[in-house]
Every structure is written in C-alpha cells, then in structure tokens.
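What you see is the complex with one protein chain gone and the rest in place.
Order as written gives the chain letters A, B and C; numbering starts at 1 within each chain.
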Amino acid sequence: MAEMDTPPVNDVNICVATANGSGSASSNQILYKSVFKMGIPCSGKNLFPSNIQGLPTWYFIRASEKGYLGRKDAIDVMVLFNDDTLAADVKKVRAGGLILYDDSRPLPPALVRKDVSYIGVPAENLVKEHIKAPQLRAKQRNMVYVGAVGKLFGIPMGIMQEVLEDTFGNKPAVIESNLQCIELGYKHIEKLGTAQDVGFLKAVPNGNKHKIMTEGNTACAVGAIFGGATVVTWYPITPSSSLVEEMIERIPAFRRDEHGKNRYAIVQAEDELAAVSMLVGAGFAGARAMTSTAGPGLSLMQESIGLAYFVEVPGVIFVIQRGGPSTGLPTRTQQSDITLMHQGSHGDTRHIVLIPHDNSSAFDMAWQAFDVADRFQTPVFVMMDLDLGMNMSLSAPFAMPDRPFDRGKLLSEADIKAQGDKFSRYLDLDGDGIPQRTIPGNLHPAAAYFARGSGHDEQARYSEDHIVYRKLLERLRRKYETAREYVPKPIVYNGASTGMGLMSFGSSYEPTREARDIMATRGKAADHLLLRALPVNGDVRDFLASHKEIYLIEQNRDGQMTQILRDEFPEYAARIKPVCLFDGMPLAAGDIVESILGGN
Amino acid sequence: MAEMDTPPVNDVNICVATANGSGSASSNQILYKSVFKMGIPCSGKNLFPSNIQGLPTWYFIRASEKGYLGRKDAIDVMVLFNDDTLAADVKKVRAGGLILYDDSRPLPPALVRKDVSYIGVPAENLVKEHIKAPQLRAKQRNMVYVGAVGKLFGIPMGIMQEVLEDTFGNKPAVIESNLQCIELGYKHIEKLGTAQDVGFLKAVPNGNKHKIMTEGNTACAVGAIFGGATVVTWYPITPSSSLVEEMIERIPAFRRDEHGKNRYAIVQAEDELAAVSMLVGAGFAGARAMTSTAGPGLSLMQESIGLAYFVEVPGVIFVIQRGGPSTGLPTRTQQSDITLMHQGSHGDTRHIVLIPHDNSSAFDMAWQAFDVADRFQTPVFVMMDLDLGMNMSLSAPFAMPDRPFDRGKLLSEADIKAQGDKFSRYLDLDGDGIPQRTIPGNLHPAAAYFARGSGHDEQARYSEDHIVYRKLLERLRRKYETAREYVPKPIVYNGASTGMGLMSFGSSYEPTREARDIMATRGKAADHLLLRALPVNGDVRDFLASHKEIYLIEQNRDGQMTQILRDEFPEYAARIKPVCLFDGMPLAAGDIVESILGGN
Amino acid sequence: MTEAARLEPQVNHIHLAKKDYEGAESTMCKGCGHDAITASIITACYESSIDPRRVVKLSGIGCSSKTTNYFMNQSFGFNGTHGRMAALATGAGVANHHMLPIGVSGDGDTASIGLGNFAHMIRRNLRITYIVENNGVYGLTKGQFSATADKGSRAKKGWVNPWNAIDLASLAILMGATFVARSFSGDRKQLAPLVQAAMNHNGTAVLDVLSPCVTFNNHEGSTKSLKGIREMKDDLNEIDFIPEFEPIDVEYAPGKDLRVRMHDGGTVVLHKLKDHDPTDRVQAMSVVEQGMHEGKFVTGLIYIDETQPDFATQENVCDTPLSMLSEAELRPSAKDLALINESFMR
Partner (left out) sequence: MTEAARLEPQVNHIHLAKKDYEGAESTMCKGCGHDAITASIITACYESSIDPRRVVKLSGIGCSSKTTNYFMNQSFGFNGTHGRMAALATGAGVANHHMLPIGVSGDGDTASIGLGNFAHMIRRNLRITYIVENNGVYGLTKGQFSATADKGSRAKKGWVNPWNAIDLASLAILMGATFVARSFSGDRKQLAPLVQAAMNHNGTAVLDVLSPCVTFNNHEGSTKSLKGIREMKDDLNEIDFIPEFEPIDVEYAPGKDLRVRMHDGGTVVLHKLKDHDPTDRVQAMSVVEQGMHEGKFVTGLIYIDETQPDFATQENVCDTPLSMLSEAELRPSAKDLALINESFMR
C-alpha cells in the first residue's frame, strides 16, 4: 500500500489497551484532546468493561483529515499497557503497524511479530524512578504513553501541556505530576531517537475552528435544559446515567431563581417503573418531563408508556441503547431497541422516535423532543446508543433553538373562555388527531378532566362502547400520521448513483458515510439517505422508488428498522436489504463495505 | 329475505341484555346449554363490563345448524332485561326480528319500533308473586326469560330441567326454585299462545355427539395439566384469571401423591414481575413452569422474558389478549399483543408463539407448549384472547396427547457420563442452535453451570468478547429457525379460488371461515390459510406465491401480524393486505366480508 | 345523619354546597365500603372548604381506585396503572406542588404490586393524602386474597390464606411516614376528620381504611367482613378537626386531650381513649403491633410529625409550580450556549 512509502499525514488510528480504573481515562482524554487541538478531526471511542476496576479496556483514537469519525477496523498503532491482554492485543495491529509497549520487562518472545515494528518505553521503571508518591504511580504510568505517542507522532509538548491545563484547571499539583510523566515518555522517545513510518500528525491551522468535541449524552443533557425540562426522573443504568448526571452538574447554573430555589427537580427514582410513572404524573400535571434509560429500563417502562400513549400525556424518554437482549453487554453499543420504542407496550401503539446521528443533532433533537411531546401529547423517544452517547466526537457547535417553545394545544383559562367556556379533552377539533389539553392549576370550571388508561370518550368519561373505542384508536393513529410531517425529515446525499442506495440512522450514519466513499472508489457509487425520525417521511418513498437495491444499515440482528420500513412500504419491501452488524463494537465502515460488496 | 317467509330452523341469534351481577350468568348458561343439548351447534358470547355489579352486560347465543360459531352481526332476538340500556338495545335487533321484554311495566312508547315484533313477559311481577324469599327475586327474575325463550323457540321444558340438574348437581333447592322461574316464563308464553316467525330450534339427534362445550381458558387449564405443568405462577388479571383458577379447581384430582402432598405448586405472586421471575427461576430449576396474563401483565414481564430468552430457560406464558393499549377495555377482545409476544423485551429477540383457534386446539397447544419450551429452552407463548378464552364454544373433544413428554436435550448424570463426562451449556453440538442443558439436582461434577443474563460463552462463562457475542446471538436466531419446522403448521382450505386468499389466526379463524362461505355465495371464492404458530412455516410461502390478493384478518389496528409477514416475505409484502377489525367485539363474519367486498 | 343534616349549613366557607363535591355516579356494588369512604372524603372536603379546582385525584387500578371518579367532578383526576399511583403522584406533586393531591388505592394496589413504590413515596415524604381502601381482597378481579388478608382468612371460593397480612400502618411508620392513621369505612365520624387533617398535613399522610368488600369478602371466616371489622376495631382516640377559619371551640381536657396544629392550617384535637401518644414513633409502632397480637385493628390517629419538610421543600423547588414556568425562566440564553460551546472547544 502507498502508505508504506510516504507515511500518511493526519490519518492515524491508535488503540490503547489498559486496565479499567487504572487512570487511563485521563490519559486517553489528554491524548484525544491534543489531537483535536492540533486542528485534526478526530474521534475517541472507549471500549470498557462492565466493571469498576481491573478488567481490560481499549481506547481508540482516530485522527482523520478527511473527517471520518467512525471506528476504523485497521489499527495503525497499538499501545500495549495491559499485561492481561497482551497476547490478543499484539494480533490486533495491522501488518506494517506499530506497537508501543512498556519495556520495563521484556516482551515474551512469542509475542513478537515480524510484520510490525515495536517501540518500547519503560513506563513502570520511569515512574518508579521519578514519582515519589507510590500511590500515584499506578495511575500515572499511563501518562507516560501519552508523551511517547506525542513524540512519535508529532504532537507538540506545548499542546499537551495546554490540554492538561484546560482539563485540570485549578489543580496545579495534578497538572505538574501528570506533565512530568508525559515528559518522561516524550523525552524517552526523543532520547532513543526512534522514528516510525506509520503516520504523522500535523497541525491544521483553524482545522477544528467551528467544531466542538463532546459526548452525545452531554449534548442531550444540554439540549434538554434548553428544551425546558423541569422534571427529570431517572434510575441509574449504563450507558444512560451520564446523561442525567451531566444535567445535575449543569442545570443549577441556569435554573436557580432569585431566592436560590430550583426551577427544576431531578428525582432519582427507586426503579424504572417509578421513574416512568413519575414522568407520566409530571407530564399530566403540565411539566416538561423527561427520563433517560437503557434496554432493561425500557422493558420495565413498557406498561406506563402505553398509559402515556393512551391518556395522551407528553414526556421525553432518552434511550441510550446497549448490547441486548437481557443484561447483555451493558458497555457495548447496539441499535436493538427500535421495535420496543416504536411499538412499545401492549395493544396497538405507534410512538414518535427522534434519531440523532451526531452531537449537534443530539442537542437539537433533545430540545425539539419537548416540543414534539407537547404538540402531540404523547411520549417521544430520543434514540441514542452507547457509541453516540458515551464516546467523544466532533460536531458542529450547538445551535440556539430557532423557535420558541411549542406547547401545542395547551389551553389557559382565557383560551377556554375565548372558545365559549367549552373544553373537551379528547375531541379532535382540527382533524389532525390532536385534541386540546388543560393542566391542573387551570381554574376555569370547564378545565378539569379525568384521565384514565381505560376506555374513554371525547369528554374523558369512562366508556366501553365499541364505536367510541374504535374511533379513539383511529384518532390516535391519525395523530401519528400528523406527526409524520412534523418530525425531522431524512437527509439525502445523492451522487452519481448506480441505482444502489444506502440507508442509515443514528450512529450508523458516520460509518455509512465513510463506507459510501470507499464503495465509490471501488466503482460502486451509491446514494445515501439518513433517517432522522419515526414515523418516516419526506423523501423516503422517493428514495425507495428510485433505487433498485437498497441496503439499510442496522446495528441489530433482526433488521428491526427494516421490518418497520417493509411494512410501511410493502411495494418496495423486497428492495430493502438489512445489513445487520450487531457485535457490539462501534460500527466500522469496513464492515459495511464488506457486507455489501464482500471482502476484497 | 327468504327467512321472512318460512322461519329458519336452527339458525337463530339471540342477544340477552341484563345487568352485571344480577344472576344472568346462570340463566344464560342454562339457555346456552339447552341449545347444545338439543344437538344444535352453538356459541355463547358474553359482553360484560369491567365491573362487579350493576353495569350492562349482553349475552349472545347463536344457534347455527351450519356450525358457524362466530358472532353474528344481525340479532334476531333481543331480550330486554336491563332498563338502563333499553333505548339502545331496542335498536340492535334486525328488522323483522323479535323483542322479548319484561312487561311488568309498559315499554316507553318511544321504544316501539314498527319493523320488529314485541312479546312481553311480566318477569318482575311473576317473581314477586311466586318467589317467597325476596333476596332471591332479583337474581331469579332472569330465569323467567329462559323459560319464555325456551317456549317461544321450541326448547323442551325437559331439556332445560336436565341442564339445570347438570349444572346445580347436588343443590336441589337451587334447582327447584330456578325451575319454578323457568316454568313461569314458559307457561306465560304458553298461556298467551304467542307465536313468532323469527326462527325455530329443532333437536338434531346426536347433533353434538362428538362435540364438547367449554371455554378456551378451561381448555388451556386442562391442557396445561396434561402438559405436566408443576409450577404455576400468576397474578390475577382479566381475562386470564379463570385459566389458573380452573387449574386450582381441577389439579388436585390428578396431582396428589400417596401422602396427600401436591405434585404441583400454584403461586399467586405479588405482581407480574414476580410471577414471571418465579417462572424463570422454576424453569431454570427444571420444572415445567407456566404463567398466564393479559396485556398489562405482559408489559410488566418484558424484562424477564428477555432474560429467559437469553439464558435459555423454558417456560410457558399464556396471554389472553384484551382491548389495549393501557388498561383499555379489559373485558373486550383483541389480538393486539402480537408484536410484544413475538419480539418482546429489549434487544433482538424472536419468541415462539402458538396460536390456538378453538377449544380443542387450545388444549393441544397448551400441552404441546411445554414440549416446545423444553425442546427449545425458551419462553413459549400461547396466544389466546378474551373471545376464545372466556366464551363458551363447541369443539371436538380434547384428544389424548399422541406422544410422551419431550424434555429436549436435558441431560441426566448418566447422559453426561456417556458423553465422556463433558458438558458445555451453550455449545451447539447439533447445528440446530439448541445446546444441551442440565438442572440443579444433577450431581455429575460437570453438570453445574452459571446462568446469567449478561454476555457468556459456550461454557457459560462471562464474556464481553464481540465475536463470542455475535455467535451467541446468531445461534439464538438459528434456534428460532429450527423451531420453524417444529411448531404447528398452517392449515390450508383450498377451493375454487379466484386468486384471492384469506389468512386468519386464533379467534379470527371461525368468522373468517364463515366469511369465506358468504363471499363464495357472492361470487368471490377465496382460499383460506389458518396460521397456527410463529415462526410461520409450511405452506405460507406457497400460499403467498399462489394468490395475488391476500387479506390477513387481524383484530388489531396496526396490522401486527401483517408487519411480521411482510418482513418475512418481502417479495410478497405488497400482496398482504391487513383487514383490521379492532373494536373489541368478538369478530363477526359480516364485518370481514364488508371490509373486503364493501357493504353489500 | 338527620340531625347532622339539620345542623349543616347550605354552603360552606367558600360558598359551595355539598353537592358541589360530588362526582359521577358510583358503580360499586351496593353496600361496598368504598362508597362510604367516598362519602367521608366528600364530607371532609366540604367541611374544610377545599376548592375542588385545587385538588388532583390520583389512583391505581381496582374497585377502590375507581372511586376517585365518584367525588369532586370539578377536580383533575388520574386513574393510572395498577400499583403505580405513588410514583404517579410523586411526578404530579413535584410538577405542581400547589395542588392538593388526594390518592385512593386498594390493598392489592398498594400492598402487593405497589409496595415498593409506596414505601419510597413515604420515604420522600411526598405531600399527599394517601387513602388505602383496605378490604383484604382483590375486588375487581373477583375475590383473590390480597397481601393484607389475614392468615387463616377464608376466601369466598373456599381457599384459606396461609400468609401473614402486611400491616400497612406499621409499614408506613417504619418507612418514615409523618402521618399515619387507621379507620373504618363505616365510621364517618372518625374518618372524615382524619381526612381533613391529612389534607392539611405537609407530607405523606397514610390512611389505612378498612372497607368491607360486600361481594367477595363479607362471609363467615373472613376477618375483613363488616362483622369482623366491627368486632376487632379498637379506637385509640376520638378526633376533631377544626379548620383554620373556624374557632377552636371543642371541649378540651388537658392531659387527656391533645392538640396538633397542622402545617397547612387548622388544628387536630384528639381525645385520647387509650394511653397513646401519637407523636412518639416507637409507641406508634408498638401500639399497632400490640393490637395485631391481640387480634385487634387499632384505629384513629396513630402517628403524626408536623416538623418534617415535604418532598418539594426538600427538593428546594421554586415557588412557581414547575409546570407553570415560562420559556423565559427555563431556556438559557444564546450567550449561555456560546459559553457551553466554547467549553467544548478545549
């Protein structure tokens, strides 16, 4: 390959193998942010165990001048800092790649491959020698590889120092000792004079000027604050916990009133049944309410999701998907709760699902979700996953909402008066399936109604009448149809298509985008449609009609999105071929290409 | 219509309107059983409120010499015994039909229709006059209409007396006073000399000779006993409670050992989360375990259903569907929990669903379900609904199971020894996706394993490896594919088809069968396929291939079964048109015909 | 009744007549205890001059849970899912803490499927009047035992209950409830003032009200039949509630009587019948235990603590209900967002 001759610039894929709880989270962060600071597009993906201390974890830093942020299969550089996984890790690096290891002790000869180069840095010894406090040594050993990688690939010492200062702000002691370790690694390589030809990083002036780096859960947290979330209920569960925890950290800055009181309540529930019931109670009472969960929690919420749907209570549910079924792989990513979101609960339901594909859209959809929920008086899902939610990535900065709150058909006392002192909770006045709504505290004598999960008529009275019931279900379905044109539309990326179309959604978008470029270089140009919500809308039908061969990229086993689309568009069902990649690893473009075109 | 000239024989549709808790359950039962005893095919459907006392309830008795057991839209006879619903009920009878009412007080003139005939029976007065104990009067008033209807339509007094004796066996006082009231009604009509021309009942010698009459929940209860259910966990919920309550009544007769101890345990759980968790615990421990529930319970069970799927624990879950979503209409029927059964829980799952369509198949599938669960080591659903489960209907008698228990690949100590003292819990030795299994109490040193809902390898060890995980999910899917050929196959009823096909399942079968006959008389002959299980198998593909226009009859709003089939057979997706009838009433053939062919 | 009726004024302090506190027609069985409780709730709200428009009625699923529909038509109501009323109320309560929540549940709803959420609601001291209409049976599903059925109790179907009853009063005290009372549906003189007091309590007020199911649990062998309850009922105290707007002119015997000023106004006057101090938590636990031991249902105000902050206070919620906050109060500015974006560039 060409790269063997002239080492590529700003196209490096580094994997760092460490142990959980060993302090590598910080060192990886420093490394990642340094690449960002150099102006090079980059993503940082953490493959961590469902454990607190001692199990293996891998961190992928991909620098890509072309701006590909998905995981890359081929690893250029492997940093071996976990003895427990040495043997397997050695095999992971591509032929021609580089292995950086701790040569405080020699590498077992069996682990020496001929087709890769090895560079040693005696981190353990260096730390033992230079760091006085023994309790710091274990954690800071990881900083040594930061320096070594920095030196090897051309990250200026100054940049790493700046990042350290940004990160540890007002803790000079921490900055100092970390800096010392980074320098140990840096200088060791410098002294060795070792070079490598795997690739280099070169600062791109203003390269990331209009970019931010963050995690999707943080984007949702900030978005929810801008969406006006006031009642936040939750029960901790990986990988969703950080979403609410970010809110806990951030919300006080914006939501304290002049008496120091909170314009919000964040309630840690005793379980997900309670979390979702609280959400429904708060939504009924008129608050912008939300919760955040993952698969097992979503399963537990099913009954009350149906209640909210049938009673027509707004609420926003963030679902950060992980590897299912059951407890599954809590620290791996998947898109496998689609059916349970879209058709969740017993009986006929159809739920609105918003599907961000990067941090900036996560922010947008997080605040929009509250508007959608209020307008349609129904639970709205924001479909995230671990890859999007917990990994560092670049995106455009968050854009200020371009419109005021939409609280939908929420009537004030004056509104009721203006319409002749009449109000029917479940009457479809406008033909869009959406009735009017009041909330407790509205003192108009006609405002109150009795909400119930059992059959009810347009005046919210109990009813078992079969015609009333059928009409109610039909209206609910009509509401879903109305939502079709309200939710975000797909984005189509057309090119010189050969009749092949790719469809992606959520975290599959980024690797699909890259896969499309790769396929084009292989003579298989394809168009690409990004789904951004359920119900599907806009150009989807056209896209299906105009492409004979369509691959729908899904991170699940059974083609859950495919099932929905095939049912919605039976005339094109046979064209839609699911590409199911569900091993729990962040999706890589190479896997998509291989699935469609076959291994080269 | 022809019926107006010569009153039809043995083709009468009677609706009895009474109030809940007024004793009408008994009187309707007597009436229904009397028709049965005359040898006339008949069904008895109860439309009851979600209430204990005082709300309206309707009972439909349909006698059909041709053996149609579905609900019929056109009501020939209306028995008006509920003042609260008089006005609406008067409208329900077809033109030319008959109204029987209590003329102790005169009917309001507004309720007098010209196109129907009225017959009065002064039940209240008769009872007041003849029944001494005032507390009995309210309840026994209903027996008066039994006698009146009997006399009007030709049910011999002797048959009604026999039925009374069968029903109240050893309670002569009850028999006597009921009989007295029936006679009051009978003689009153006799005395009046009133005749009617709506239809007659005429005994058919041996007409129901090889038929039994019962309710589907009873059929499941008996089937489960024959299937060897030993641990039965439940939480009461309409319309499923009677299934387990029937077991509680019946099981002691068969399952007491020589010391008077129980060879079963029926545990009323504190909620459905517990019921299903107990089921999983018992299944893991090796018992044939079952539970029974309805929509809201099914929603609550979602998390543990995924656990059972992923850990591969057998268990049988009866779901008696009712009107959803949410609490919905608990006493109405639907087929709207299909998705939640078939793809229940978060993550990718595919569950086996058996679908009885009458009482005899409910018995069969109830016992078979335990074999299927043991063989596939997975939760198996038996999909029922209120119409099947709680209404009286005819069927062939229960047939003794034609094969011994199939406990699947359950290894004894000797089995493990025989295979070289080796056992791997999750290893697919046979390529069918089904591994071997052991249960606690197996003392072979290799027998024990550690079950977990998190990622695991073939030896049941914890694993987060992505390849191990992918292979595990693929194997689970393979198991589902293996089940395809094991579960009951569809039944195809071919005729002189015009290329039109009807597909039905469960309680939709009977009205679809009737609809097909009606359509044939209208020159629209169609073939009919009865689905009996998921995954679909057998002739389904052929049927789809060989019919251009296919109507899939479903009692839900969104075409839940259609969605599954369209995904399974994308090439025929466009042919499959859902006929969605979901108002909660037992399905009537007329509604199907109308949906397909349009109003007559 | 007739006497009371004669004395009753036509309208109350806020000019509402008693019928203004009525709801839809009941669909309970004739004679059901739940209807009697409904009547007491109506009386209590009328007597306390509660504005129905300030009330939110909450319930789970069961015969009992239906009854919120049978009082105060002018109030918002929410009949949710089985066992989750406590959590539903928590959400509604924090969203608008100016409303007065009245929750009605059954023993199945609270002690079986809802036990965990009930316990945690108490722990948070959510402001609510939480009434359990306790009949020891699942009424709506036709007569199975609930978790409050007594050991040895016989069901209508003939089954005998092998398990000990869960005592909701002692459980509530153990979980930290700040107001715990027990009463009987048939004793309106005791129940109505308890409801009045509960509504003025700033925290979770648990009322465990024995309420015979005349259809499924009123036979020989049942301990929660009308007869059974009457025999086992044992009053700790007589209770009067004097609303804020009325002069405290009841007889008061120092030593024997106890006055408690309620957080939200009004005063409870207790005439002690037993030597029991309802402000002593340990005594409260043991008086209930002791009663059970002796086969008695101890009734009256069992425990009260007016000093604890309620949930919304503890959560430091601002005065304007969260549900009423405007966009201006909720959405940070573009400048705020710019700062956030900037922090993500470092």
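Keep in mind that, in the parts below, a contact is a pair of C-beta atoms (placed from the backbone, for glycine too) under 8 Å apart; a residue touches a chain by one contact, two chains touch by 3 or more.
These figures come from a predicted structure and were not determined experimentally.
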Task: Visible contact partners (per top-of-document touch definition) of the missing chain - done: A, B, C
Task: Contact with the hidden chain (one of B:D89, B:E270, B:D387 or B:E510) - done: B:E270
Open item on the list: Can you say which of B:A285, B:I467 or B:A545 touches the chain missing from this structure?
Closed with: B:A285
- [ ] Looking beyond the chains shown, say which of C:A253, C:V282 or C:A328 touches the absent one.
- [x] C:V282
Open item on the list: Even though one chain is hidden, which residues of chain A still touch it in the full complex?
Closed with: 21, 50-55, 235-238, 241, 245, 248, 268, 270-272, 296, 326-327
Task: chain C residues touching the omitted chain (full complex) - done: 112-117, 119-120, 123-124, 147, 162-164, 166-167, 170-171, 174-176, 282, 285-286, 289, 314-315
Open item on the list: Residue by residue, what part of chain B touches the chain that was omitted?
Closed with: 33, 163, 166, 208, 211-214, 222, 225-228, 230-231, 233, 253-255, 257, 259-265, 267, 269-271, 273-275, 277-289, 303-304, 307, 311, 397-398, 400-401, 404-405, 439-441, 443, 445, 447-454, 461-462
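Assume only the chains that are shown with their structure count from here on.
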TODO: Could you grab the centroid distance between chain B and chain C? Build each centroid from C-alpha atoms only and quote it in angstrom.
DONE: 40
TODO: Provide the C-alpha centroid distance between chain A and chain C, rounded to the nearest whole angstrom.
DONE: 43
Open item on the list: Two-or-more-chain contact residues of chain B, please, as numbers and ranges.
Closed with: 50, 296, 326-327
Open item on the list: Can you pull out the residues of chain C that are in contact with at least two other chains?
Closed with: 81
